[in-house]
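Then we have chain A:
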Amino acid sequence: GKTEQPAEGGSAGSETGGSQGGTIKIGVLTPKTGDLAQYGMAVENAAKLAVKEANDAGGINGMTVELVIYDNEGDATKSVNLFNRLIENDKIDALLGPVISGTSLAVAPLADEAGIPMITPTGTNEDITPDYPYVFRACYIDPYQGQIMGKFASENISAKTAVVMVNVGSDYSVGLGKNFKVSFEEKGGSVLAEENYTDSDTDFKAILTNIKAKNPDVVYIGDYYNAVGNILSQAKEIGLDAQFLGSDGWDGVQVDYIDVAEGGFFTNHYSTKDTDPVVQNFIKNYTDTYNETPNALAALGYDGALILMDAFRNAGSTDKEAVLEAIRTTDLNGVTGHITFDELGNPIKDISIIKIQDGDMVLETKLSE
Partner candidate 1 sequence: MLKVEGLHVYYGAIHALKDISFEVREKEIVTLIGANGAGKTTTLHAVSGLLSPKAGSIRLDGHDLMKTPAEKIVGLGLAQVPEGRRVFARMSVHENLMMGAYLRKDKAAVEADLERMYGKFPRLRERSKQLAGTMSGGEQQMLAIARALMSKPKLLLMDEPSMGLAPILVDEIFKIIQEINEMGTTVLLVEQNAHKALAIAHRAYVLETGKVLMEGDAKTLLDDERVKHAYLG
Partner candidate 2 sequence: MTQFIQQMINGLHVGSIYALIALGYTMVYGIVKLINFAHGDILMVGAYVGFFALTAFNLPFGLALLAAMVLSALLGMAIDKVAYKPLRNAPRISALITALGVSMFLQNTFRLLFGANPRKMPAVFNVQPILLGDLRIPPLTIITILLSGACMVGLELIIRFTKTGKAMRGVSEDSKAAKLMGINVDRTISITFAIGSALGAVGGILYSISYYQVEPYMGMMPGLKAFVAAVLGGIGVIPGAMLGGFVIGGVESFTKGYLSTTWADAIVFSILILVLVFKPSGILGKNTKEKV
Partner candidate 3 sequence: MPLLDVKEIGITFGGLRAVGNFSIQLEPGELVGLIGPNGAGKTTIFNMLTGVYKPTEGEIRISGRLANGKKPYQIVNEGVARTFQNIRLFKNLTVLDNIKTAFHKDMRYSTVEAVLRLPAFWREEAEIDRKARELLGLFNMEEDADTIAANMPYGKQRKLEICRALATSPQMLFLDEPAAGMNPQETRELMNTIHFIRDKFKVAILLIEHDMSLVMGICERLVVIDYGMIIAKGKPEEIKTNKKVIEAYLGS
C-alpha cells in the first residue's frame, strides 16, 4: 500500500524524533542536482528500493525504516550543513552517504564525533575511514581495483605497453590510474603515457589521436560509464583499436555503449550473470521500478542500505554502540559479493573481472590480491 512507500525527500517537517514510534531513520546525502546527479540518483534509487523491500517484508525488528534524503549537490559545505540538519532536526540513527569522496571526507569526522554510524556507498578515497571508527564504506578503496587490473593486464592478457587515461577532476579516477600504473610497471609492463582530461571534457579526439599514434597494447580508463562510453565511441570514430580496460565505474556502459565497449575488460563487484538470488532479485526489481538497468553505483547504494539494515536487525535496537558493533561484525551476502569488514572499515570482498563479449557481460575471472 501507499503508506508503506519509503519516505521520499527530506521530511523536514516530520515531528517524529529519534526512533520512537517504531521507525529507524537513515539519512542519505547524495548529489541530486548538478553534474554529479546521475551518480547520486542511482544511489538514492537503490537505497529506496532496499528500504522498500525491507519494509514490505515487515520492517526491521518490527520497526519501519525511513529514509531522509537531502541533495548535497556534491558539495562539502552543503554536506556538512545537511549532516547537522540530519542529526539535529531529523534525528537520524545512521547515515548512508555521502556519495563522492570529497563530501565523504568532510562528513566522516562529524559522523564519528556525533557517534552516528556512517556508510559511504561509493567514497573510494583511502582516507575516509581509517581514523573514524563509526565510518565504513561499501566500495573498494582506490588502490585495490587499479592494482588488480594492472596485474590482470600483465599476467592474464600479457600486455606489454599501456596508456593510462585519467580524469584529473575526479580523485577516484586519479587514484585508480596511479595504482594501475604502479602495479602494471611492477609486473614489467611499461606505461607509455598518462593522458589527462577533466570532468567537463566531451571531446577526446585530440588525445585519442595521440594515443593512436603511440599504439599501446592496452588503454586503462578508470572512470564512470558515461564518460567511458563517450571516449570509446570517439576512439572507434578515429579508428583507435587498442584493448581497453577499466574499473567498476564502467558498469552501466552496457546499456548504451555495448557495441563500442566490445572486447573491453573491467573490474567489478559482481557479475550480472551471478545466479545468487540477491543479485538477480536486485537487477529485476531495480529494472522494474526505475525502468533502467542498475549500475555499480546502484549496486553499492543497495548494499550500503542492506548493511545498515542488517546491522540494526542484528543489534536488535537503534542503540548506536550496538549498531556499530553489528556493522563491524557484518557477514552478509550483498549484491556486490559476500561482505565483511576489516578493522579500517573497508569491505573485504572479491573482485570480478568482467569481459564485454558478443554484446554481453561475461565473468572472465575472480581475483584477489
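Criterion: contacts are C-beta pairs under 8 Å (C-beta built on N, C-alpha and C of every residue); 3 or more make two chains touch, one makes a residue touch a chain; residues count from 1.
Here is how the candidates were picked: all candidates are chains of the complex that A comes from, given by their letters.
Keep in mind it's a predicted model, so treat the numbers as computed, not measured.
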{"item": "Candidate number, among 1, 2 or 3, whose chain touches chain A in this complex", "value": "2"}
{"item": "Interfacial residue positions of chain A with respect to candidate 2 in the complex", "value": "32-35, 37-38, 40-42, 168, 195-198, 200-203, 205-207, 209-210, 213, 226, 229-230, 233-234, 237-239, 255-257, 292"}
